[in-house]
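Structure record follows, encoded as C-alpha cells.
The other protein chains are all here in position, but one chain of the complex has been omitted.
Labels run A and B following the written order; every chain starts at residue 1.
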Amino acid sequence: MRTSLGERLLDLAVSGFLWGFRILIVAAILIGTIASIRAGKYTSEQWIDFVVFGIAQGSIYALIALGYTMVYGILRMINFAHGDIFMTGAFGAYFLATWLNSTGFIDKNPLLGLLIPILFAMLVSAGIAMLVERIAYRPLRGAPRLVPLISAIGASFFLEYAFRGFFGPGKYAYPPIKALEGSWNILGVGILKVQVIVTIAAFVMMAILYSIVMYTKMGKAMRAVSENKDTAALMGIDINRIIVSTFAIGAAMAGAAGVLFSLVYRQIDFYMGFTPGIKAFTAAVLGGIGNIPGAMVGGIVLGIFESVGPSLFLEGLGIPRPYQLKDVIAFTMLVMILLFRPSGILGERLTTKKA
Amino acid sequence: MAPILTAKKVTKRFGGLVAVNAVDFEIPEKSIVSIIGPNGAGKTTFFNCITGFGKCDEGEISFEGTPIQRLRPDQITKLGISRTYQNIRLFADMSALENILVGQHVFLNSPWFSAVLGTPKVRKEEKTALSEAQRLLNFVDLKGKGDMLARNLPYGAQRRLEIARALATKPKLLLLDEPSAGMNPRETEDLTAFIHRLRDELGITILLIEHHMRVVMGISENITVLDYGEKIAEGTPAQVQSNPRVIEAYLGRGAATEGMATAHERYTKKAG
Partner (left out) sequence: MKKENFIWNAIKTGLLGGAVAIFICLIGMVEIFSKRDVIEKTITLGQFVLLATSVVAGFVASRRTLSLLGQNKPVPNLIAGLLAGLFTGILIALLVIFGNQVNLRAVFLNASPALYDLLTLKKGMGNIWVLPTAGAISGLIGAAYLLLPQILRGPINRSLLFVIFMALFSGLFRVVMINQGPGMEIAAKFLFGQSGLTLSGTIIFFIIVVAITMFWNNKGRDIQTSISRLPKNRQLSLRVLTFALIAYIALGLPLVSGPFIAQVIVTVVLFILMGLGLNITLGFAGLLDLGFVAFYAVGAYTVGLLTSYGQYGLQHIPFWVAVPIAVLVAMAFGAVLGLPVLGVRGDYLAIATLGFGEIVRLLAGSDFLAPYFGGPQGIIGIQKPCLGILGEFIKVDAPRICNGIELGKPQDIYYIAVASALLIAFVAWRLRESRLGRAWMAIREDEDVAEALGINLIQTKLLAYMLGAAFAGLGGAIFATLIGSIFATSMQLIVSINVVSLIIVGGMGSIPGVIVGAIALIGLPELLREISEFRFLLYGATLIVMMLAKPEGLWPSQATKRELHHADADNITAENLI
C-alpha cells in the first residue's frame, strides 16, 4: 500500500502553510519597517533610546536565560519555575534595600547599595531554587520529559502564590538609587544612567559565569556532565552535586537579574516572574538551548527586537498602540524559533545519549 | 532473483562520529540474510537508515525500485518494510491483541467519525482486524494470551509478540534486530525454524542482525560483516567464517590461528 492521496495533500498543506507563515512574517516586518522609516515619526535619538533600552532589557533576559539553558543542557528539563526564582530574588533584595535605604546607607554608598542587594538576592534565589530542586525535581530525574515539566509548572504556581500569601497581591516600589537617576551624555546622546549600569552589571555577571564554567574545576565538571552524564559519573564526578550547583548558579543569576529589573521598572509584585520567565526561555532557545554564549546572544537579540519592534514594524503596519503587542512579538518569536530552527542561532548543546 | 532492497554508499554521521561509512548492500528477494559485526559496528544504525528512523546523510536506498532514503518511517512501512527492536519496544500498557491491532493500522481505513457513529463498515473492519490479530497470535504461539498486558508477558513471549506486531503490517521485507537475544538453545532452535517459516510460507524476505553465531551461520544465505561502520566482508557463511579480517575484527589481531579455525569447523558442521 502506498501513502494515500489525502495524506500527500495534507503533507503539502503542512509545508505550504509553514512556508506561507515564514513569508508572511518576513513581509510584515519589511513592509512595516519601510513604512515606519518613511513616516519618520521617531528621531534618531529616539531610535537610539529604543535600542539602548532593548540592550538593557535584553541583558536582563540573558541573565535569566542562563539558568534555563544550563538546566536544560544537563537535565533536558524546562525549569518552568525559573521565572519565579527571578521574582524571589527581587523580593529578597527589596526588603534588604528598603531597610538599607531607611538608614541612608544607599545614598552614601551607591556602589555597595547596588552590590549588597544583588548578593542577597543571589543567595535567596539560590536557596529557594535548591529547595525546589530537592522537593519537586530530584525525585523525578528518570521520568519521561513531561513529568518534570508538569512538576515544574506546579512549583511555579506554588512559588507565585506562596509569595502572594507572604507579601500580598499589591505592587511594591523598589527603592531607587539616587546616584542612578538621570542620564549621561554618551557620544552626544542622552542615555539613562540606570540602563547603562544595568547593562554593565549584567555583562559583568555573564563574564563571571562564563569564567566559572570555562576555567574552574566545577565549571569543567558541569560541562562534562552536560556532554555526557554517564561518562562524567565514571570519571568520579558527583553528578548530584553538579546538578544542584547548576541550579544554584543559574538561580543566582536570575536573582541578580531580579534586582536589575527592579531598578529599571521600579516595581515588583508576586507575578512579575511569569512573562520575563517565558521571554527568557525564548531567549535561551533563540540562542541555542544548552549553549551559554547562546543564551547571552539570544537575550540581547530578543530584548532589542522587543523594544524596537513595535515602533519599527508594528506601527508601520498601522497598528494603534503597538506597545500593547510587545509581548506578542516575543511570543511569536518563540513560536517561530520552535517551529523553524529549534536548535537556535548558535546551535544546541545537549547531553548526548549515544556512548 | 532481483534484489528487493539496494543500498548504495549509505553514510550516517553523529556529529564527528561516522557510524555507517559508505556501505553498499543488496538483499535478494525472498532470501534470508544477516548483518553481523562487533558491538558499535553500526548495524542498528544501518537498520535505522533503512526504516527511515534518522535519515542517512549520504547514499541511496531503494526498495522494490522505489527510492526510500528521504521517506518518513510510516511511508516506508506502507511500502512493505517492517522491523523489530533490539530492546523489546512493545506498547507495555496495551494488551497483546491491542499491540497487534496497532500494527494493522494501515489496513483499517474508515475515517474517525465513522468510528464514533459505529457504522456497519467500521464494525466489519474491526471484526476482520480482530480475527486477523488472533490468527497472528496463534501463528507466534501466543494463543489465548491476547488480553494479557504486554508488560506482563514473559520475555520470550514478548519477543514473539513483537514479531507478530511487525507481521501485522504485512511486510515484504522484515528486519529483525537481535531476535535471539536472551533466548535459551531450545528457543533459539524454534526461532530459527520460525524464521524459515516466515520466508517459506509467507514469502517474506528477512534481514537479521545477530550476535548468536549458530543462528547466523545456520540460517543465512548471505552474511555481511560491518566493523566501525564499514563493510569488511560479505559472502556465504563458510566464506565469512574463514575470512581473516572478520576473525580479526571480532577477536583482535593474531587471532587467525589454528585454534580458531578448529572452532569454526565446529560451527560449520553444526550449521550443516
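Note that contacts are C-beta pairs under 8 Å (C-beta built on N, C-alpha and C of every residue); 3 or more make two chains touch, one makes a residue touch a chain.
Nothing here was measured: the structure is a model prediction, and the numbers come from that model.
J.: May I ask which residue of B:Ser34, B:Asn48 or B:Thr205 touches the chain that does not appear here?
T.: Residue touching the absent chain, from the options given: B:Asn48.
J.: With respect to the chain omitted from the figure, which of B:Arg70, B:Arg89 or B:Arg245 is a touching residue?
T.: In the complete complex, the chain left out is touched by residue B:Arg89.
J.: Of B:Val102, B:Ala157 or B:Ile232, which sits in contact with the chain we cannot see?
T.: Candidates B:Val102, B:Ala157 or B:Ile232; residue touching the omitted chain: B:Val102.
J.: Kindly note down the residues of chain B that lie in touch with the hidden chain.
T.: Per the touch rule, chain B residues meeting the hidden chain are 14-15, 19, 39-40, 42, 44-45, 47-48, 51, 53-54, 72-74, 77-78, 82-83, 85-87, 89, 91-94, 98, 101-103, 105-106, 108, 110, 112, 115-116, 118, 122, 125-126, 129, 165, 168-169, 177.
J.: Against the chain that's been left off, what residues of chain A make contact? List them.
T.: Given the touch definition above, chain A has residues 7, 10, 13-14, 17-18, 21, 77-78, 95, 135-136, 139-140, 142-151, 153-162, 164-168, 274, 278, 281, 285, 319-322, 324-325, 327-328, 331-332, 334-335, 338-339, 342, 348, 350, 352-355 touching the missing chain.
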